[in-house]
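Let me begin by handing over the structure; questions about it come next.
What you see is the complex with one protein chain gone and the rest in place.
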Amino acid sequence: MRLQRNPQLNANGELIHLLSTEGLSKAVLTHILDTAANFVSVSDREVKKVPLLRGKSVFNLFFENSTRTRTTFDIAATRLSADVINLDIARSSASKGESLLDTIDNLSAMAADIFVVRHNESGAPYLIAQHVAPHVHVVNAGDGRHAHPTQALLDMYTIRHFKGDFSNLSVAIVGDVLHSRVARSNIHALTTLGCPDVRVVGPKTLVPGDMTQMGARVCHDLREGISGVDVVIALRLQNERMSGALLPSAQEFFKSYGLTPERMQWAKPDAIVMHPGPINRGVEIASAVADGPQAVILSQVTFGIAVRMAVMSIVASHDA
Amino acid sequence: MRLQRNPQLNANGELIHLLSTEGLSKAVLTHILDTAANFVSVSDREVKKVPLLRGKSVFNLFFENSTRTRTTFDIAATRLSADVINLDIARSSASKGESLLDTIDNLSAMAADIFVVRHNESGAPYLIAQHVAPHVHVVNAGDGRHAHPTQALLDMYTIRHFKGDFSNLSVAIVGDVLHSRVARSNIHALTTLGCPDVRVVGPKTLVPGDMTQMGARVCHDLREGISGVDVVIALRLQNERMSGALLPSAQEFFKSYGLTPERMQWAKPDAIVMHPGPINRGVEIASAVADGPQAVILSQVTFGIAVRMAVMSIVASHDA
Partner (left out) sequence: MRLQRNPQLNANGELIHLLSTEGLSKAVLTHILDTAANFVSVSDREVKKVPLLRGKSVFNLFFENSTRTRTTFDIAATRLSADVINLDIARSSASKGESLLDTIDNLSAMAADIFVVRHNESGAPYLIAQHVAPHVHVVNAGDGRHAHPTQALLDMYTIRHFKGDFSNLSVAIVGDVLHSRVARSNIHALTTLGCPDVRVVGPKTLVPGDMTQMGARVCHDLREGISGVDVVIALRLQNERMSGALLPSAQEFFKSYGLTPERMQWAKPDAIVMHPGPINRGVEIASAVADGPQAVILSQVTFGIAVRMAVMSIVASHDA
């Protein structure tokens, strides 16, 4: 009996869509990181462009607004010499009652090559990937609470850059894990890449129960959570996404889980601090940490461009 | 006595603006369709670009928001290698009380080559065309209830592609003809190209009285309207444009005029079904028809890019 194939891979096991870090092998993840390494230098050049996607059409389909993430994909595609179409979906035909797949069919008929999709509903990029023609590719730029694979990949790139490899690392993910697609995507990537100790740290109201099954250790105490770790990934407190009283207040959160220089001493002396941004100073992280020598938050942003260039160039080179 | 010249043509009869299909000769329309045929293949290439408009500035002036139509012009201009400036006019100086022609003068002074204009007032693109310098060109992307010539041209391209020529065809345009600039532009194009049997089909409240003068036969009964036709063009029910009680309800409309597989049997067996999009499933068209073998709706979209490339490259090659 033949297993259901991962929708992200073609029959040769090559990446044709990036929908989630879940289900991708260590080899596939490593190939993306290795490819990204070649692209990091492009952004340092006098002419920051390579012609790999020249004449290709990349559609940024942001059903949920995110200027920052959209900009990173826009830059990555432009540096690959693609033509980028930014679609303000909230104001377009989607609001005229057209279905998601009818919108996709229409844009595909304009000869799209890559759809970069951000959607507030989990699974929307999967739906699109299963629908498009074999030469069209989908990159998930964040779907609901489900996944944010390019963020996870740039996090993995950053960790590998600063720590060499994953086989002896302890990594703590701290904060609003419940609402975080970043946390989920990172846990999948870390365990696949061989990280032996992944911890999720936060109050009971913000750390869901299924984390243990995913291979992460749950800690509700910050000291225990970051004790001896090599990497601390602070999550953004998603104020705008929280409904009701999961949390007393931002100040309350900082008092128990905010990263301060004092608390960072619980981690290894050479531990790095990461954050997907934008940071809330004085909520999940103190300014002294965010601006301090252990923070690699801006390196994440820089590597993020290279990782997105890698993902787009890889999927574009394979047909379904 | 010299006749008033058509503002779309120069003294040599060459197309310098595309404002309406009305008043354009069969030769001019056919030249656009023939040129478009050369561009269809560009979107299939590895590098989807030709350098025809390199270094030209195309301004998308959308006084009325339409992400979909704007995107098609953006893509068409980009594939001709033009630089595209998208102006969100609703939020710009127009709202600071500047007049339409002052806005145009300003943008012209920035060395614009082509203005693609969408406006909710009929005639606005004419006003602009009469005002601009001889080397500047205007393409109407829809003005009020008046005209939508690139949509009509892509419809003509689609019909010619599937049916060969117009001289023996019966074409039915079904639905909200009253509010449809697409319907008007299509009737002009069809009669000019020699289509002997053009019918407009819809309830009395949605089919205006001047249709007969334009050379179309008015039918209020769907069966009579599509009986034996080669082409059915379903129009979008413009819910957002209707004021008051011209129509009982969308369901009511579907009951009398919605295209279903059963009703499509009244047309020729090889009839094609077209729609300008976005479609309202279950209102003007049943899903079984929209997704069925007779529908050529997505081909219209594909041909639309080529037709817009043709129009822009033709007008840009002629001075007034």
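Chains here go by letter, A and B, matching the order in which they are written, and residues are numbered from 1 within each.
Keep in mind that, in the parts below, contacts are C-beta pairs under 8 Å (C-beta built on N, C-alpha and C of every residue); 3 or more make two chains touch, one makes a residue touch a chain.
Values in this document were obtained by computation on a predicted structure and should not be read as measured data.
*Asks:* Specify the residue from the set B:Lys56, B:Arg70, B:Lys268 or B:Arg281 that touches the hidden chain.
*Replies:* For the chain that is not drawn, the touching residue is B:Lys56.
*Asks:* Of B:Val42, B:Leu87, B:Met211 or B:Val296, which sits in contact with the chain we cannot see?
*Replies:* Among B:Val42, B:Leu87, B:Met211 or B:Val296, only B:Leu87 touches the chain that is not shown.
*Asks:* Residues on chain A that touch the omitted chain in the whole complex?
*Replies:* Against the missing chain, chain A presents residues 43-49, 65, 67-68, 71-72, 74-75, 78-79, 240, 277-281, 298-299, 301-302, 304-305.
*Asks:* Even though one chain is hidden, which residues of chain B still touch it in the full complex?
*Replies:* Within chain B, the residues that touch the unshown chain are 54-57, 83, 85, 87-89, 91-93, 96-99, 102-103, 105-111.
Methods note: only the chains that are shown with their structure count from here on.
*Asks:* Taking the mean of the C-alpha atoms as each chain's centre, how many Å separate chain A from chain B?
*Replies:* Computed value for the inter-centroid distance: 41 Å.
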